[in-house]
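Below is the structure I would like to discuss, written out as structure tokens.
A single protein chain has been omitted from the complex, and every remaining protein chain is retained in its original position.
By written order: A and B. Residues from 1 in each chain.
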Amino acid sequence: MLKIKNGRDFIGGLTMICVALLFIWFGRELTVGNSFQMGPGYFPVMLSILLIAIGALIVVQSVVVHAEESEPDMWNWTAFALVILGPVGFGLVLSGLGLAPTMFLLIVGVAAASRYANWRHSILLGLFLSVCSVLLFTRLLALPVSAFGPWVPFLGSV
Amino acid sequence: MDLFSNLMLGASTAFLPMNLFYGFIGCLLGTAIGVLPGLGPTATIAMLLPITFGLPPESALIMLAGIFYGAQYGGSTTAILINLPGESSSVVTAIDGYQMARNGRAGAALATAALGSFFAGTVATILLAMAAPPLAAVALNFGPAEYFSLMVLGLVASVALASGSLPKAMAMIVFGLMLGTVGTDVESGTPRYVFDIPELYDGLNFVAVSMGIFGICEILRNLENEQERSVSVKRVTGLMLTKDDVKRIIGPVLRGTALGSFLGVLPGGGAMLASFASYAMEKRLSPNRAEFGKGAIEGVAAPESANNAGAQTSFIPMLTLGIPGNPVMALMVGAMILQGITPGPNVISDEPALFWGMIVSMWSGNLMLVILNLPLIGLWVRMLTVPYHLLFPAIIGFCCIGAYSINNSVFDVFVMSGFGVVGFILSKLRFEPAPLLLGFILGPMLEENLRRAMLISQGDPTVFVRSPLSLSLLLFAAVVLALVLAPGISRKREEAFTE
Partner (left out) sequence: MNLKRIMKIVAVAAAFGASGAAPGHAADDYPSKTVTVVVPFAAGGNTDTFGRLVAEQLDKRLGQRFIVENKPGAGGNIGLGDLARSKPDGYTIGMGTVSSNAINQTLYKTLPYSKEKGFEPISLIASLPNVLVVNPDKIKANSVEELIAFLKAEPGKHTYASSGVGTSIHLAGELMATKTGIKMTHVPYKGSSQAILDVVAGHVDMMFDNIPTAAQQVKAGKVKALAVTSLERASLLPDVPTMASVIPGFEATSWHGLFAPPGTPPEIVEKLSKEVQAIIADPAMKAKLEAMGVTPVGSTSAEFKDFIAKETAKWADVIKAANVPLQ
């Protein structure tokens, strides 16, 4: 059996092949047409086939060529989850809470991703940035989002 | 048509205290907003359009133009400082600019960008004044077939952007091209990969994708080895350029300016093509090519001058033909119509004060930008000394608002998050993000023009070689491809032999 010499590229190549297969699968209902009369599916399918070929080439190389030295990876799942989910949460509550509270929650939330975070700093930073962003974006730039949304009692406006 | 008297007329308009003032306000606002991640010139001009309603037409346009190049400039600042290209044209600047910043040379990178842009802006403005109509004629020669060939050349050149493995760079370009197919197919109107989400009908938004893949992903990487990062940003040395730096950037600035001035004239992505074509060119020509990707000053100078020259000459189709070449120009046309001026081929003769005033104001605007920004460099660099655990939440916060402001919709915030994940996985697998973004930008134009050319020629593929312009572009692309592949192949062979 062949021994894989560059595990990272092996997975990388396979990932590309999977991506291409996904595009072919989700585009299966698009008309492909031919090279003279291309349908909407022509370009994606051709590109997918090309990507499969390149992916295969990367896989073959990973079996033949040794990996260059590279630093080992560290994984920090908490940070990953906070930084990715922070903006998602921002998107979900923005229209309800309004910019100021949303911004505050986002900043305090994602700041916890750092190992140097401390609550006092995060809260101060959150307050500072929510005031700044309200002044800048809702007052100066007239972005269509209110400082306080309808979920906030008394202060909120639609 | 005496150039001198025209320029005098322009100067008498542009140097009115009121117009200087609005030009300054425009540059200031543009820079301020450009450095906020995600807020590009299009969103800014759209938001500030109502303010210009009450101004006289010249002042309104001078201010809007100021916002445009100010924001362009500010976009490169974020690209250099925090690896966050806010504009498609600053993707390339991020590659070496950010590495320079990590090496403690953020000041030099920003100064290079400022001076290179100013030089390029000056040259392009002179060109605009002297040769706008003939240059516009060049733009008219570019039909669908020529555009397709130009895009092929652009794609081939983008392979050169990658510093690592060639197949992996090619995989990223193809993946980017595929992401570009998301949305309604222009030719048939068929939605592709939209999964019944209305927001996807117009495709994925470049700014959202770029903020995810560059900005969010960079933050994730930095958080992983946090202690390491604080040492990896070396102490900031020297804000200004050394003699050696100046010597190294002269050539790239000149070549970038030439390339940018020419490609900027082409409506639809010319300025953006220019920025990475010039990077690819320098990577071939430079004696320091080994440094590219690791913080080569040429890698900032060339694309920045190309991009700024292109930004100036992109006014040519609008001012001489009345046809906007990019979304910012379309907004400017909207502003002109509101002011009661419909831009068209006759605008030079009908509104000479406006036309020449705009041209002169472009130069004065560039001068203001350089005066405004050189002293600011120190401030920006100091921003890097803010502890990272305070800096990154702010970046994320502004990215979220920036993504929201694209279409006033939270959907783009989700897209940004999603591409943060994609970028993170790709970086774990050691795929480079820049070729992906370029494929993503070029993909729709490549496909559209290919199919449009075939449609117009009734399915006759010889259309791409029958036009001399298209043929020469394709031949040139073939030569570049050969040059790019040749060393790769020979190296691979050597490796195989040493096995």
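Operating definition for what follows: contacts are C-beta pairs under 8 Å (C-beta built on N, C-alpha and C of every residue); 3 or more make two chains touch, one makes a residue touch a chain.
None of these values were measured; they are calculated from a predicted model.
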Task: Chain not shown: contacting residue from B:Gly164, B:Pro198, B:Pro387 or B:Pro468 - done: B:Pro198
- [ ] Check each of B:Gly215, B:Pro267 or B:Gly397 against the chain that is not shown and name the one that touches it.
- [x] B:Pro267
Task: Residue in contact with the excluded chain [from B:Leu285, B:Ile337, B:Val465 or B:Ala478] - done: B:Ile337
Open item on the list: For a quick check of understanding: of B:Asn288, B:Asn346 or B:Ser472, which residue touches the chain that isn't displayed?
Closed with: B:Asn346
- [ ] Can you list, in ascending order, the subunit A residues touching the missing chain?
- [x] 142, 144, 154-158
TODO: In the full complex, which bits of subunit B touch the chain not displayed? Write them out.
DONE: 45-47, 49-50, 53, 139-141, 143-144, 184, 186-191, 196, 198-199, 201-202, 267-268, 317, 321-324, 327, 330-331, 333-335, 337-338, 340, 342-346, 407-409, 448, 452, 455-456, 458
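What we mean here is this: only the chains that are shown with their structure count from here on.
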- [ ] State the interface residues of subunit B toward subunit A in the complex, per the touch definition above.
- [x] 33, 44, 47-48, 50, 165, 167-168, 170-171, 174-175, 177-178, 181, 185, 187-188, 190, 192-193, 195, 216, 219-220, 223-226, 387-390, 392-394, 396-401, 403-405, 408, 410-411, 413-414, 416-417, 420-421, 424-425, 428-431, 447, 450-451, 454, 459, 461, 495-496, 499
Open item on the list: Which residues of subunit A touch subunit B once you look at their complex with the stated criterion?
Closed with: 8-9, 11-13, 15-16, 19-20, 23, 26-27, 30-31, 35-41, 43-44, 47-48, 50-51, 54-55, 57-58, 61, 64-65, 70, 73-76, 79-80, 83-88, 90-92, 94-95, 99, 103, 106-107, 110-111, 113-117, 121-122, 125-126, 129, 133, 137, 141-145
